[in-house]
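Only one protein chain is missing; all other protein chains are in place.
And then chain A:
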Amino acid sequence: MLEVKDLHVTVEGSEILKGLSLTVNAGEVHAIMGPNGAGKSTLSAVIAGKDGYEVTAGSITFEGRDVLEMEIEERAQAGLLLGFQYPVEIPGVKNIYLLKAALNAQRAARGEGEIPAPEFMKLIKEKVAFMKMDTSFLQRAVNEGFSGGEKKRNEILQMLVLQPRLAMLDEIDSGLDIDAMRVVADGVNSLRAEDRGILLVTHYQRLLDFVVPDKVHVLVDGRIVKSGDAGLARELEARGYEWLLEETAA
């Protein structure tokens, strides 16, 4: 589904990713872990198409398409969706309006018409209830005045509504208390499907107690230095990243 090959990325002249390779197949949940500054967020940002990242070598393909040749919105329309670590506020734009615009933009790209209003309302109410959010959320401006936990839930809500092919979640667990973590994890687990890939970027193992990944990759200094199953995450939790850094250096 997603194929990242020998990816080199520089930001403002310094190389952040130094030959990263990763394959995510449909039906799999991958977790990218690593110490701060290893390039975790850079990876998801580059895949989503954020400005300011220069790909100097390597490739990213998604279902056979060259992702680096696609516009930001085309990537989303193709089903590559990024959940933000720090979702931005958009004053005056209602949450429900953004959701509807996003959903309709994706439908349009698929050659489908706009979603009928009753259908949309039904869908959205169901998803909002699932995320244990109050419907008043929908009428508030996008992320404006949301608490950290509310922002993260809102990101998952968007995923549930937009139903991406590959969901990338960047530090979706940061700043969550345990209850919010459960709700967010339930949301992510509900996204698990045979035809969908999930890429979790996280610093801590905590989330992975709730969302058990199929594969865990450790990203250190711009490269994946170790891959394994969920057990690797637990090992990292117990031992930290130090031993890996030493192992890599050796």
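The rule is short, and it goes like this: a residue touches a chain if its C-beta (ideal position, glycine included) is under 8 Å from a C-beta of that chain, and two chains touch if they have at least 3 such contacts; residues count from 1.
As a convention for this text, contacts and distances are computed from a predicted model.
The chain absent from the displayed complex carries the UniProt protein name "Fe-S cluster assembly protein SufB", chosen from "Heme exporter protein B", "Urea transport system permease protein", "Fe-S cluster assembly protein SufB" or "Protein LplC". In the complete assembly, the contact with the undisplayed chain comes from A:87, out of A:19, A:35, A:87 or A:175. Checked against the hidden chain, the listed residues A:109, A:123, A:212 or A:225 yield one contact partner: A:109. Not every partner is drawn; the one left out touches chain A at residues 48-51, 71-73, 75-77, 81-82, 84, 87-88, 90-93, 97-98, 101-102, 105-106, 109, 141, 158, 162.
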